[in-house]
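Moving on, here comes chain A:
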Amino acid sequence: MGDGRGVSMQTSMQTYTDAFAAASASGGSAPAWLTGLRRRAHDEFVATGFPTTRNEDWHFTSVTPIAERTFKTPKVGTGAASVTDALALAAGESGWPRAVFVNGRFDSALSALGALGKDIRVATLPDALTEGPDWVANHLGSLAAFDKQAFTAFNTAFVNDGLVVRVPKNVKAPAPLHIIHVADASAAGCVIHPRLLVVVDANAELAIVESFVSTGSAEYLTNAVAEVRIGEGARVHHYKVQRESAEAFHVGTLQAHQSRGSLFHSFSYATGAALSRTNIYTKLAGEGAEARLNGLYLVDGTQHVDHQTFVEHIAPNCSSRELYKGILDGASHGVFNGKVFVDPEAQKTDGKQTNHALLLSPQARVDTKPQLEIFADDVKCTHGATVGRLDAIALFYMKSRGIGADAARALLTYAFAAEVLETVEIDSLKDALEAIAFQRFTNQVQR
Partner candidate 1 sequence: MGSSIETLVNREYQYGFVTEIEADTIAPGLNEDVIRLISSKKNEPEWLLDWRLKAFRRWQTMTEPHWPNVKYNPINYQAARYYSAPKSVKPLQSLDEVDPELLATYKKLGISLTEQKLLAGVAVDAIFDSVSVGTTMKDELAKHGVVFCSFTEAVHNYPELIQKYLGSVVPYSDNFFAALNSAVFSDGSFCYVPKGVRCPIELSTYFRINAAETGQFERTLIVADEGAYVSYLEGCTAPKRSTNQLHAAVVELVALDNAQIKYSTVQNWYAGDKDGVGGIYNFVTKRGKAHTNSKISWTQVETGSAITWKYPSVILQGDNSTGEFYSVALVNNKQQADTGTKMIHIGKNTKSTIISKGISAGEGQNSYRGRVQMLPKATGSRNYTQCDSMLIGNKCGAHTFPYIEIANDSSTTEHEASTSKIGEDQIFYCKARGLNAEHAISLIVSGFCREVFKELPMEFALEAQQLLGISLEGSVG
Partner candidate 2 sequence: MLSISALHANAGDKPILKGISLTVNPGEVHAIMGPNGSGKSTLAQVIAGHPGYEVTGGSITYMNQDLLELDPEERAQQGVFLAFQYPVEIPGVTNAYFLRSAYNEIRKAKGEEEVDPMEFLDLMEKKLKLVDMDPAMLHRSVNAGFSGGEKKRNEILQMAVLEPKLAILDETDSGLDIDALRIVADGVNALKRPDNATIVVTHYQRLLNYIVPDFVHVLAGGKIVKSGGKELALELEQRGYEWVMDAA
């Protein structure tokens, strides 16, 4: 980190501050709570600045390439994505209810939310603000804390478009809600701040597939924030499919809050972006809650992919299960940082975290930091981590049965990934993700 970054960072910060001032001046219709929230987030963002590798949470991931660029706000109405292109990349079914955002803006022509049924309330953030329901005001920004979290603060300062979803008590969504973020060629040089708020009331159930795709090869920054509040006995599945352009930067934070007896199941699939960071955080705040956090990343070339998970056990008798796998080729760099925290009150916690990385090339690199912080005594927590290459004996065995070297490698690599793909509970999504993975193992590179 030389002086270069210092100067360019100051420039970019100034630009963002100016943009913030301009947005504040023009957007007069926002309610006071929102302008206050944006203002606080902006001030925090300016005060904190982008993290450096001296920040323990960013030790293995340098965001200098993001910090030294100055990203613009995308122009409204430049999107030209075709729905078929976007859907093909987004790994969903065409019949699912979908909300499509192009370069950060909701595209009503591409979206189709009817299939979600009338019980479930879903609206864009601007629409929700016009209607002004209390729950949006109460919950937006209440989970995704931005104190010392530069990217979350950055998003919150510029929060504008986005989606809010409310599933009332006892309602089960008939189909997965597919949220598709498309960046096209005109996103080049821009920063997009997707925002999602999900409130699932007691005993309700919702599955969300959130896809980040690109129809071009532009360099842009996606800086997403999602907040998911899960009521008593409710069940939420969140699948994130990150297939940004090869030049893109992606930072995404999801913060869940779980009440008694609830389930939060997250799956993060990452194959895209030059540099990506996914944060999946959940707080098990009610007794008997369960969290399942799984993920798979496949990278090559000079891609850098970073996952950080944080499972906060606050209440007793909760369980958490975590399985992350990574497959790294070329000179790619994978990072996994998983923390399980157990509060003194969280007795009888049962936590298990596993992460495995497979290196397919001598230049690939992995940094792993699984952490346990335990303050309660009656707990059972474990973590395991391995890093290695394909099992030479298994390879030999397959070759001895007449399978060619490339096929054997592809098969074993696929087998490595299969265990975690099995945790995807939507069959068509699992098939689609498997297909994407398989293409990569057989060198038909397509992000």
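Regarding selection, all candidates are chains of the complex that A comes from, given by their letters.
Note that in this section contacts are C-beta pairs under 8 Å (C-beta built on N, C-alpha and C of every residue); 3 or more make two chains touch, one makes a residue touch a chain; residues count from 1.
Since the model is a prediction, treat every value here as computed from it, not as a measurement.
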item: Chain A in this complex - touching candidate among 1 or 2; value: 1
item: Chain A - residues contacting candidate 1, complex; value: 56, 59-60, 344, 347, 357, 359-389
